[in-house]
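Only one protein chain is missing from this complex, and each of the others stays in its spot.
Moving on to chain A:
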Amino acid sequence: MAQWIDACATDDIDEEDLIRFDHDGRTFAIYRSPDDEFFCTDGLCTHEQVHLVDGLVMDYVIECPKHNGQFDYRTGEAKRAPVCVNLATYPAKVENGRVLIEV
């Protein structure tokens, strides 16, 4: 059953950037958007399982560092080949300066 997990402090993530968060044998990516909202997706690219944390956040898009495939990290939608499979997303919220994700 999904539960809210304390993932990091809001200050741990720069604006328009992401960090990796590992929990219970799984890896996630947590994003801070240009308008200071937080989002969470799976941490590995759906193309070849590369960690997205080394990629580039541009507005609401995360670009995979290996093949430049792109996802909209708000919805997980695959936006640019070679990625074809959408990224799983998870609810995220901020409480008392902490980012919580529901996984």
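As a working rule, a residue touches a chain if its C-beta (ideal position, glycine included) is under 8 Å from a C-beta of that chain, and two chains touch if they have at least 3 such contacts; residues count from 1.
The definition used in the following text is that contacts and distances are computed from a predicted model.
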Name under which UniProt lists the unshown chain, selected from "Fatty acid desaturase", "PLD nuclease N-terminal domain-containing protein", "Amidohydrolase family protein" or "ABC transporter domain-containing protein": "Fatty acid desaturase"
Residues of chain A (touch criterion as defined above) contacting the omitted chain: 17, 47-49, 54-56, 58, 63, 65-68, 70, 80-82, 84
